[in-house]
Each structure stands twice: as C-alpha cells, then as structure tokens.
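Every protein chain except one is present and positioned as in the full complex.
Labels run A, B and C following the written order; every chain starts at residue 1.
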Amino acid sequence: MAADDCRLICDGLRQLEKDHAAGNWKIELRDEDVHTALESRLGELIGEAAGRLHLGRSRNDQVLTALRLYLRDACDQVVLHAQGLCSSLQELARRQGGVAIPGTTHMQHAMPSSVGLWSEGFHEAFADAVDGLAAAKRRINKNPLGSAAGYGTPGLDLDRELTTQKLQFAETQDPVTAVQLSRGKAESGLLFEIALLMLDLSRLASDLLLFYTQEFSYIRLADEVTTGSSIMPQKRNPDVLELVRGASATAIACLDECLILTAKLPSGYQRDLQRLKPPVFRAIDLVIESLDIMAFVIDTVKFRPENIVLDDSLNAAEEAFRLVTSEHIPFREAYRRIAKKYAK
Amino acid sequence: MAADDCRLICDGLRQLEKDHAAGNWKIELRDEDVHTALESRLGELIGEAAGRLHLGRSRNDQVLTALRLYLRDACDQVVLHAQGLCSSLQELARRQGGVAIPGTTHMQHAMPSSVGLWSEGFHEAFADAVDGLAAAKRRINKNPLGSAAGYGTPGLDLDRELTTQKLQFAETQDPVTAVQLSRGKAESGLLFEIALLMLDLSRLASDLLLFYTQEFSYIRLADEVTTGSSIMPQKRNPDVLELVRGASATAIACLDECLILTAKLPSGYQRDLQRLKPPVFRAIDLVIESLDIMAFVIDTVKFRPENIVLDDSLNAAEEAFRLVTSEHIPFREAYRRIAKKYAK
Amino acid sequence: MAADDCRLICDGLRQLEKDHAAGNWKIELRDEDVHTALESRLGELIGEAAGRLHLGRSRNDQVLTALRLYLRDACDQVVLHAQGLCSSLQELARRQGGVAIPGTTHMQHAMPSSVGLWSEGFHEAFADAVDGLAAAKRRINKNPLGSAAGYGTPGLDLDRELTTQKLQFAETQDPVTAVQLSRGKAESGLLFEIALLMLDLSRLASDLLLFYTQEFSYIRLADEVTTGSSIMPQKRNPDVLELVRGASATAIACLDECLILTAKLPSGYQRDLQRLKPPVFRAIDLVIESLDIMAFVIDTVKFRPENIVLDDSLNAAEEAFRLVTSEHIPFREAYRRIAKKYAK
Partner (left out) sequence: MAADDCRLICDGLRQLEKDHAAGNWKIELRDEDVHTALESRLGELIGEAAGRLHLGRSRNDQVLTALRLYLRDACDQVVLHAQGLCSSLQELARRQGGVAIPGTTHMQHAMPSSVGLWSEGFHEAFADAVDGLAAAKRRINKNPLGSAAGYGTPGLDLDRELTTQKLQFAETQDPVTAVQLSRGKAESGLLFEIALLMLDLSRLASDLLLFYTQEFSYIRLADEVTTGSSIMPQKRNPDVLELVRGASATAIACLDECLILTAKLPSGYQRDLQRLKPPVFRAIDLVIESLDIMAFVIDTVKFRPENIVLDDSLNAAEEAFRLVTSEHIPFREAYRRIAKKYAK
C-alpha cells in the first residue's frame, strides 16, 4: 500500500475516534456493524483510499478479534470486582472473626466454628475464582486476525504475527480453519467461571438469608439492602440477597445458551454464532453487579453473638479426640463413649 | 498411635487389597461405602486396633479425597484418548491432506480449502482441549484431607502437608471451611472441558454426516460404523456419527446437573452433593468412548475427490487480492469488479 | 368503602389511563412498579381516598395477577403467529406439493417423498404446538388475587370469586398458600411450549439450510432472507435461517433459567422469583419474531425439481412390498431378493 494512503487512513481513523468521542457520529442500523460504519465514514473523509481498509480482512475475523479484546478486558474487570469482595470478607474476619458460630453439616450443628472461619472459607472460594478467570484467558488470548473468512487470504501474504504482537495476544491462532471452530469456546470458558462465581455468591446469600431469619437472628443487615412490605408494616425484607441467590440461575442459563448454540454446527462460520453475544454481555454485567452488591452487604453486615446459641454437644468430636490422646484408646471406642454421653 | 497398631493396620490394609483383587470380598450395600467397608473388615482381621483407622477423618473428607484422586486419573485418561484422536486427524492430513474441498461459511462454498486444512483445524481444537484439561486439574489438585467434616480436627494436631505430599496433591486446601464450599467445582471444571470436547466432536460428526449424504458424496465410511435398515434393503446408515453428534446433549446436561446441584446450597456439607457422582461418571465414560469411536472413524474414512466439485467462483477473493496487488487499486474497487464477473 | 370514595377512585383511574395513553405521565424508577405508581398518582389526583386502593392487596398478588393476564395474552399471540406459519406451509403444499423429493432417514435417501409430505409434516408439528399452547393456559388461568402476601387477608372478607369472574380466570387459586408455590410454573409451562416450537423451527431451518447448499441446490431463497459477504463477492448467505436455528438454544436457556430459579426455594414469596420475567419476555418476543420470519421464508421459498435427483433404489421397500403381495412370500424373503438387486 502506498505510504500516502496509509497515512491518510491512520489520520482518518484517529479523526473518527475523536469525533465519535465528541458525539459527532454514532453507529446506525444501516451501518450493519462498527466495521462497516468505520469504512464508510472513512470513505466520506478521505475518499477512495478508504477502500484499502478491508484488504485481507473479513467481517468474521474482525468481529471475533474485537470480541476477544472485549472478553479480555471483561475478564480483568470481573477479577477486580471479585478481589473487592475478597477484601470485604477479610475485613469482616478482622472485624468480627472471633465470634463463635456453629459449624454445620446437613444444616445441623456439627463442630465449633467462627465468623472468621466462615468468612475465610468464602474468601478462598473467590480467590480460587480469580485463579480460574486467569486460566480462562488462555482461550481468549489467541489472535484470530488474518484468518479472514476462516480460510486465510490466498494470494495475499499477511504478517499475522505482527497483529498478534500489536494487539498483545499470547499466540496466533493457527491453522486458519481452527479459528471458527473455536467460536463459543472462549466465551463459554469465561461464562463457566462466571457461573462458578455466581454459585459461590448464591451459597453465600443462602447462608446470610438463613442467618437473617427470626429463628436464627445471627445478623443485622444494613437498611440499604432490605426493603419494606406493601402490606405488612412490621417487616424488613432481604431482597438484595434473594436477587443474588436467584442470579445463579441466570448465570447457568447464559452458559447453557452458549454451549447449546455451538453444538452440532458444521465447521466454518455460521450466523448462529452471533447469538453468543447477548448471554455473554448479560452474564458479565450480572456478575459484576452481584459482586459489588455482595461486597456492600459484607461490609455492612453485623453478627449478633448475643443470639448465637452453641450447645455443648458441638464439642463431641473434640472430646472424642482428647479421649484417644489421653487414654490411648482407638477412636471408635472414644466415639462410642461420647455418643452415650450425648444420647438424647 | 502405638507403632504396633500402625503396623497391624498397614499390614491389614495390604491384605485386604490383595483379597479384594483376588475377588475374596466386595463392598456390599450394608457397608454404606468403601471407607466403612474397609474399617469393618479390618476390624475382623486385626481386632480393636482397626478402631484407630478413622481418627481425624470424616467420611466427608475421605469421600472427597477419593473422588479427587479419581478425577485426576480421569483427566489424564481423557487427555490420552483426545491425543489418540489428534493422531488420527494428523494421519488423515498426511493420507489425503492434498484433496481439495470447498471451504464454507454459512454452509456455502466460500474459499478454497483442503482435507488437510479441515483436518488440522479439528486437530487444533482437540489439542486445545488437552490444554484445557490440564488447566482443569488445578481445582482437582487441592488436598481436602484433614478438613474432616469441614471444620478441621480441634484437639488433634494433624500434619495435613504430609498427606498432600504422599498423595501428590499440588496444595493443601485451606482454610478447612473452603473444602466443602469447593464441592462441585472441580467436578464441573472437568465436565465443562468434556462438554467442549463433545461440542467439537459433534461439529466433526456434523461435517462428516453432511459429507456422507448422497448429494455431497464426499466420503466413504467403513462398514463397521454404518448399519443396515430393517425395511429399506438398499441403505447404509451412519449411526455411529449420529450417536456422537447426539452425545453433545448428554455432556451439556451432565454439566448442567452438577451446576444446578450446587447452586443455592448453604455452606458446609449437604447430602445433595452426593448426587454429583452419576453425571460425573456418565460424562467421563461418554467422552472416552466418543473419542475412541471418532478416532476409528477418522482412521477409516476415505475422501472421494472424484465427487467434489469446486466452482471457479471459490477463487473470487483470491482474484480480488491479486487485482489489488497487480493494479494497486483499493480492495473495494477490486471487490466490485470481481463481483460483477461472478454475478449470476 | 363509601360509594363516594369508590366513584372517586374509579374516575381517577380512568383519568390516569387516559393521561398515560396521551403520554402525560410514565412510570419512573422511584415508583418501584406500576402498582405504587398508580396509587401515588391517584393520591395526587383525588387525595386521601387513594389510600383505600391497596386494601386487601399485596404487591405479591397484584404483580402475579398482572403477569398472568399478560401470559394469557402472550399465549394467544403465539398461537396466532404459529397459525400464520401453518398457513404458509399449507400454501407451499398447494404451490409445489407435487415436487418429488427423497424421504430420508439418517440424512440418507430412504423412500419416495414430496414437498407436500414434507410441508404437511411440519404443518402438523406447528398445529400440535397450538394445541400445546392451549393446554399451557390451564396453569395461567388461575386467579391469585386475594391471596395477598400468600396468606390471605385475615379480618377482611374478600369476594375472590368476583375478581375471578371479572378478570375471566377459569378458577380461583386456592388455598392462598398455593399461590406463591405456583410461581414459575405457569411461566415455565408457556416457555416449555415455546421451546418445543423453537425446536421445530430449528429442524425446519436445518432442512432448508441443507437444501440450500450447492450440493443439494433443492431450493432458491428470497433475496430478503439472504445477505452478501464482505470478502467473497460471489456469495449469498442464508443468515436468517441460521439465526432461527440458533434461536432454539435461547429458548431452551430461557426455560432452564425459569426452572433453576424456582428450584429449592422455601415456600412463600421469595424475591428471586422476580427474575423470572426477563427470560419470559425474551422467549415470547423471540418465538413471535421467529415464526413470522419463517412464514416469510416459506412463502418465498422455491423448490427446484430440476436439481433433485431420485435414485431408483428409493423404491426398494415398495418393490419388496409388491413382491410380498404378488408372490405371497414373507417380507424377509422379499427383502433379501431386493437387497441383492441393489447391492453395490
């Protein structure tokens, strides 16, 4: 390409960026998408040279490249918000970590636990999610540019490594036929991690909803996360936690949609794949909102030790362990003796 | 524990292992599970010292530890079978890679392609799955042992790092409350990778089923993977490929089941989590079978170049590229000229 | 309630309806929802008497009542659009029903068929969907009004049958505790029928996409439902059919979301249930659009008999049947003889 045309194009694109930021133009329905919009506006700006913009490109690899750059950013965003919740959980452990609560299995009092242990358990879950999100970037970080419609650019020698470097992808996706086969997989990888995150959030919400019942009364929630009733003047409802609990269903459904969309398609690009976007955007927005609201809930929750009743029997396992150590008897024998003591 | 009892227990367990291998005993319904079965048989063998076996253990962490060891093996197995299919695809590329086929988008002839490009595209997909499976081991490779019922063993100082090393886990899962919160996640991580693998297999099957129609007649399939009809004597049906295509639905449903099972549960162990096992086992068996059968299909498929009709218009993009290079015109101008040539 | 206040309220509501239609007010975020919006605007209009509006109501039963009225309408709408597609399929059968096509099993030529048989098969599928939608109204047609927060209105004797009649519900949902337990079920019932409809549409799209490949070339599609390529000047892509095929994934995911949302919730109203609405609205819009676009595709599709090659072997089963009748031999014997004839 003549250096002149190249400069025209670059200057033109910079101008369009500025104009767009200033609100002087936006993408309209007749543009089909951002790529066509840019090319046609560039044409109005610099004339015929704009026709060189699309050389060696197909909408297929342009759309996919833009999507992967977006997914990479989204991944980083979700990590940041998950880390925010991690901090809130650590802060709670610092604030009220010493408050004793029953450790439960089967929702039954089982062993001694504490707000600290409870909070740090969830902290590990969200820290694990951060690791999972980092791993999910592997599939996102493959450069599709230059695969064009999925079969490369015969007769045109593109330097694919160059765009890989410029766009900071970890590798060039190769062979070109692998690119369209990989559609839906980077998206699903991120949505899977989001689904796991939402599962943890839903379990955290379930615990808090249980703790907030009158029968438990383990916690107070901030007014900002409860609402009043239209008919029962005495009530404060933990709506926000219920919305988080329910959001796990949405996250699972978004993942499902991506997987089902991709299943059974012949290889090569199929338009079905454009339907991947709504569930991807929906899940990303949802998890970020949910993490933030849960961080606020944790920042403002107050455990009420005066209401938390711990029965002696919580220590039964510990007593059995001590019997084993002090009397050198097998655990089963110690278990039998302690069981007799606590038999109701 | 007295060194004597320790030796008794170790010898006893070795004996039970031998006897079990020899078919002299098996786990029965009244045993509840392998852990109780071992303890009670050990009791018959070595007497009271067997009562020391369960010290510092809970069925919760034993079951989970056994499951993670199993998942780790399963992961490796799936990798092996995926690599088997990779080899078959490479072999096909060597055998018939030069055969020209149309590259398609929207199931329409688009650009020139070849059996080699087609086969290598899928090869990259399954090689990517192998990388994904390796990453899925991260969540599996955390040692839950010593978390007992999920709240540790107060009064009993266990060396959790020791079992982490002996069982070759990558890390000790900590704090203890994180262990039960993590249930379902290692399983789902593996099942997600299996789902992606099955999606790729379903897309490969879809291509081959298309190629096998009379209208395409691109390929011949081995007799072993086709069946006859009970009413139409002239037919050979590609049942095996249809079963693989359909199996993607099963893999997605197995993942769904695991995710939905875990959603909304309060923290701590809940018996619901035992229901994770059937979908996990089902998905693992399914993907291994499917990979093997597909490797056989690929080993025995024969492309039939004599039936593959390539229209000149396949080269339209390439011609446009050459016009750009030879006449230094913008791509859009070249596109317009070539479009006119192929206008129907 | 004093007759005066009643008249004030009724007149006020009529006025608000008119004003709303004229665009003079709309529901704002601070209103929470339509019910609060109406009550507060009514208060501005008629003063204190507006405070009587909510008597014996809870947002819970108001929201649910409004939703069921909406679902009932939506059901009727979907029926209308499905019937539109039915007409298009019948019209196609009339137009080109006599064109011979191969009947296939396993995507292999099997028996003689025709455009008429093909089209009428799908017609029956959508007529069955219409019956299914009618049945789905059973769960929608139960009046929740008067259940208030889910426990009725102790101390206030409401005539629930009256609103059942006025709103033309088929029955009053009773006991009051059944109302909140039924949330999600009427919605899921409709979404299940929509999912089946979308499955049929996806199968119809799959057939047409197959027919539209160059190898088949059974059909021509209208220009309005195909698009051009950004890089390959010679192509026409059947995007619209691919979008319909993919939409089946969205419909299944919407149903999933509703089911997972409802699972495991304690009885009584939970805020999670508000999350049912987005998938419900999404699925309804999707199916109506998809039915309409498919009706247009069917109205404009043209089968091309000149390209449809029918092999003699299609008649093998018929020949075997005739042998049975003419020679009085068992079917298996006839099958063997015919099989020999067509052996390749």
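Heads up, the rule we're going with is that a contact is a pair of C-beta atoms (placed from the backbone, for glycine too) under 8 Å apart; a residue touches a chain by one contact, two chains touch by 3 or more.
Source: prediction; values computed, not measured.
The residue touching the chain not shown here, chosen from A:Gln62, A:Ser88 or A:Thr105, is A:Thr105. Per the touch definition above, the residue from C:Gly12, C:Gly84 or C:Gly132 contacting the chain not shown is C:Gly132. Of the listed positions C:His54, C:Arg95, C:Arg220 or C:Arg236, the one in contact with the omitted chain in the full complex is C:His54. Within subunit B, the residues in touch with the undisplayed chain are 35-36, 54, 57-59, 148-149, 229-232, 237, 239, 242-243, 245-250, 252-254, 256-258, 260-261, 263, 270-275, 278-279.
Along subunit C, the points of touch with the absent chain fall at residues 2, 39, 48-56, 60, 103-107, 110-113, 117-118, 120-122, 124-125, 128, 131-132, 135, 138-139, 148-156, 173-178, 180-182, 184-185, 188-189, 192, 195-196, 199-200, 202-207, 210, 245, 248-249, 252, 255-256, 259-260, 262-271, 315, 317-319, 321-322, 324-325, 328-333. Mapped onto subunit A, the interface with the missing chain covers residues 102, 105-111, 209-210, 212-216, 229, 231-239, 242, 256, 260, 263-264, 309, 311, 313, 316-317, 320, 335-336, 338-339, 342.
Definition applied: only the chains that are shown with their structure count from here on.
Centroids of subunit B and subunit C (each the mean of its C-alpha atoms) stand 35 Å apart. Averaging C-alpha coordinates per chain places the centre of subunit A 23 Å away from that of subunit B. Note: centroid distance subunit A to subunit C, computed from Cα atoms, is 31 Å. Contact of a single residue of subunit A with at least two other chains is seen at positions 54, 148-149, 245, 248-249, 252, 256, 260, 263, 270-271.
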